[in-house]
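With one protein chain removed, the remaining protein chains of the complex are shown where they sit.
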Amino acid sequence: MRKVNLINLFVVAVLSLTFYGEARGEYGRTPDTSIDPSVIQIDEGKYLGAKLDGEVELEDSKGKSFKLGDLYGKPTILVFSYFNCDGACPTISRDLKRAVGKADGIVAGKDFNVVTISFDKSDNRDEANKFAMMTGTNLEGWRVAITRDTEDISRLTESAGYKFFWSPRDGAFIHPTVFIFLSPEGRIVRYLYGASLGGTDIRTAIAEADFGTPGKSKVRDLSDLFLIACYSYNYKEGKYSLNYPLFIAAGAFIFSLSLTVFGILIFKRKVRR
Amino acid sequence: MSGKKGFGTTLKEWIFTTDHKRVGILYLIGSFAAFAVAGVIALIIRMELSTPGADITDPNTYNVMLYFHGAAMILGFQIPALTGFLANYLLPLQIGAKDVAFPRLNALSLWLFWMGIVLALLTFVIPNPPDIMWTGYPPYSIVSPGNTAFYTFTVLIMGFASIAGGVNLLTTIIYMRAPGMRWFKLNMFVWCTAAAFIIQLVFVPVLGSAVTMLSFDKYLGTHFFDPSAGGDVLLYQNLFWFYSHPAVYVILLPMLGIMFDVIATFARNRIFNYKVAVLGGVGGIVLMSGEVWVHHLYTSGMPDWIRIGMMVSTILISIPVGICVISMVGTLYRGAIQYKTPMLYAVGFIFLFLIGGLTGIPHAVAALDLHLQDTHFVVAHFHYVMAVSGTFAVIGGTYYLFPKMSGKMCNEGLGKIGFALTFIGSNLTFFTMFLVGLDGMPRRYFDYSHMPELASLHQIITYGAFILGLGVLVTFINWIHALIWGKKAVDNPWGSKSLEWTTTSPPGPGNWAEVPDCTNFDPYAYGED
Partner (left out) sequence: MLIRRIYMSVFLLLVTVCTASTSFASLGVREPEEEGYHLWGVSDPAEGFHHLWEEVMIDIFAIGIIFSLITIYLLIKYRRRYEGQEGSPPKLTKISRVGWVLIPVFIFMADDLFIAAEGWTLWNTYRTPPENSYEIELESAMWSWNFTYPDGVEAMNELRVPVGTPILLRMTSRDVVHSLFLPDFKVKEDSMPGRVTYMWFLPKDAGEYVMTCAEFCGVMHSMMHGKVIVMEENDFNTWMAEEKAKLGKGGA
């Protein structure tokens, strides 16, 4: 069932690239092929919970080298991009920046890290810098990075279930537009898709990442708990949706509880008379 | 009385009755019918399990039978027998009311309950019977070929019946007590049922909403519990147990209540520490009932810290229950105990409940429950704590009330034989089940060919089950025998001081010729006159 839904998701994603790209301008040159979206689909069930190797050596746009594992200890938002992309990649980075800006109460760098890693072997530090400037993500807590060892690219993307390939006809990489949320331990907690994410999506995913570490689930504050309870991840849409059954049941409970209390209050008044 | 009137008239009188005593007796018949059928089903299940491999049924039928056994025993027997039959019959008599507050609503809930019983029994007639167990966890209940709607409707109808009954009897307790019947003069049974009804009223709607959403998912294509479209599988389990754990107390409280009254009557003694048992014990159970449900979900992938929190609260709920049990045993202290059949059942109840309660402790400890959950150990535990204890309470209560209901006395000898058989049978069955469970036999298993070493223990369980069945059969025979050939009972054969025994046996319409004055009344005034 989930497979079908994911296919739908990618049909939507690719169709939007294909048909609306030029019209809206921001997706720029997009492949006009009808690629089977299942080729780049992420099998979420298989990869959720997987641990990404923290030993992968990276170099950020300022030339500082670090390991992926250095970011662990806080939740991490991982984005795979390639820097020559003039289509989806910069756009989703800007979208992420916008969504993070809307997420109240959490600050990049303090509560979580964002790292964009290039999967294009030919990318270098200058392009990373250019990309960071272009997308406005040269900020505290945000890193735009390339891998030191190009071999690591395929290792990293494979262990996250992220698939991409070069399409010579389109002159572009075909890849999913996804944000991967890592737990403080470096395990994949959530995949969020698309450009229409809101601040709540980001906050909920970060809360879940904080929360879903094996053996160490913790709550930072009650609002996190509230978010996790009230939102549930929608595999079909690739983002969170409201947890309706909880509200319905809670409504039923509050209704019956208040009726009972109300009844007792009426009884008390009658007794006083 | 039916001698003068025709059979048809009598039947009509019973069907259209709004008298709480008749409603209670009809509840009794319905719930014991469900009990008998579900009990026979249990024997078939045990026969199937006595050896590894398929013996007399196939997995499909077996699962349907398991579903029926669970649903019929809990929704059709335990809850209606305790909060329907006993409460309807006894409660107005104990508070000195002529009838319940809303007699017609009472009749409505009775017939809703009968509809539920019929619906449950239809399980064996319809083409695709539900095989989703009485818990009905999605996604299995959504993808199952079985008819989930039957499950949903049974739950909803029984839910309506118990809400209507709860509103009705709570109002009765509050407004229709006889003059001078103050709150702390009430029988323990009245307190316990009142508490049970409060729990019912508050929690039933949650289960109602959960099963409704479940059937919407199955039949209308919504995605409330479908993870691929934003639903959450675990949420149903939480909602289900959010009601169904308190439901355990709905069963437990009236069972404690009736046993308190039986023990007080036959030990010729006051309830030990009455006020504390009411406020601390019963009140404590009501307050704590809604905050322990996650102990059913220790292995279900809930966040760790919730499981730990609920572990502590679960362990702490043994305190109010413990207070009740201490009062119960304390009632024996300096009493003058008469061992009549109802008292024997009460004594049996104390021991069975003790075993059930104590084996709850390893379950409550989350780390141990990782092994015990969903094995026969938990099956044995809840059969001790609510199934067998509940049956003992209902049978003991029925023996206790039998002279009042029918005006006939039961045979003591047969009663004692029946008690001995049920007591031995239940212990043989369910104590052995602990051992099987500890060895890793999961519940709801049709076949255990990969654990053949358990076969001998399983055989003992099956023998035990048949002894238990025989005991219940003897009890039924005793009752039918007493109905037809029993000696005539006096108004107060047990010499109880409680209000229900001051009227005639059986009580006429309106219960008393005039409403009794309870200014100087005390239900437990033993040894003081």
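As written, the chain order gives the labels A and B, with residue 1 at the start of each chain.
Here is the rule we use: a residue touches a chain if its C-beta (ideal position, glycine included) is under 8 Å from a C-beta of that chain, and two chains touch if they have at least 3 such contacts.
What you see is a predicted model, and the numbers here were worked out from it, not measured in a lab.
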Candidates B:51, B:171, B:318 or B:459 - the one touching the absent chain = B:318
Residue touching the undisplayed chain, where the options are B:337, B:435, B:483 or B:515 | B:337
Residue touching the undisplayed chain, where the options are B:442, B:493 or B:516 | B:442
What residues on chain B make contact with the chain left out of this view?
-> 59-60, 63, 131-133, 135, 137-140, 143-144, 227-228, 231-234, 267-270, 272-273, 275-276, 280, 299-301, 304, 307-308, 311-312, 315-316, 318-319, 322-323, 326, 329-330, 332-339, 347, 350-351, 354-355, 358-359, 361-362, 365-368, 370-371, 373-375, 439-440, 442-448, 450-451, 526-527
Provide the residue numbers of chain A that touch the chain removed from this figure.
-> 2, 45-46, 48-51, 212, 214-216, 233, 235
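By definition in this document, only the chains that are shown with their structure count from here on.
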How far is the middle of chain A from the middle of chain B, if each middle is the mean of its Cα atoms, in Å?
-> 49
Please name which positions on chain B make contact with chain A in the complex.
-> 170, 174, 198, 201-206, 208-210, 213, 224-232, 235-236, 239, 242, 303-305
Which of the residues in chain A come into contact with chain B in the complex?
-> 1-2, 5, 211-212, 215, 217-219, 232-237, 240-241, 243-246, 248-249, 251-253, 255-257, 259-260, 263, 267
